[in-house]
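Of the protein chains in this complex, all but one are displayed in their positions.
Up next is chain A:
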Amino acid sequence: MNDLERDIARLIIETLALEHLGVDDIAPDQPLFGQGLGLDSVDALELALALQNRYGLKIASDSRDARRHFETVRSLALYVQASGSACAS
């Protein structure tokens, strides 16, 4: 797990108050929703708000794209990275 992934995992735990979990309990490729971590749509919205505040991330819409970014910690990290470099360039 790289630093950004750890950071995002920590954000998820803090935002959603998953106190029984540690950063290492969330594998980067573990599905966050449904069977995986079992988050629901309200959790997703809250997570999106937290990501927006932390990384200045813009989530365009409820499109399939957005859903893909939210699949795992790793996909979120890649998305944060991609939008970060987009801002930088």
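Quick note on the criterion: a residue touches a chain if its C-beta (ideal position, glycine included) is under 8 Å from a C-beta of that chain, and two chains touch if they have at least 3 such contacts; residues count from 1.
In this section, contacts and distances are computed from a predicted model.
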item: Omitted chain, identified by the protein name its UniProt record gives, among "4Fe-4S dicluster domain-containing protein", "LPLAT superfamily acyltransferase", "Branched-chain amino acid transport system permease protein" or "Glycolate oxidase FAD binding subunit"; value: "LPLAT superfamily acyltransferase"
item: Contact set of chain A toward the excluded chain (per top definition); value: 16-17, 19, 42, 44-46, 48-49, 52, 58-62, 66
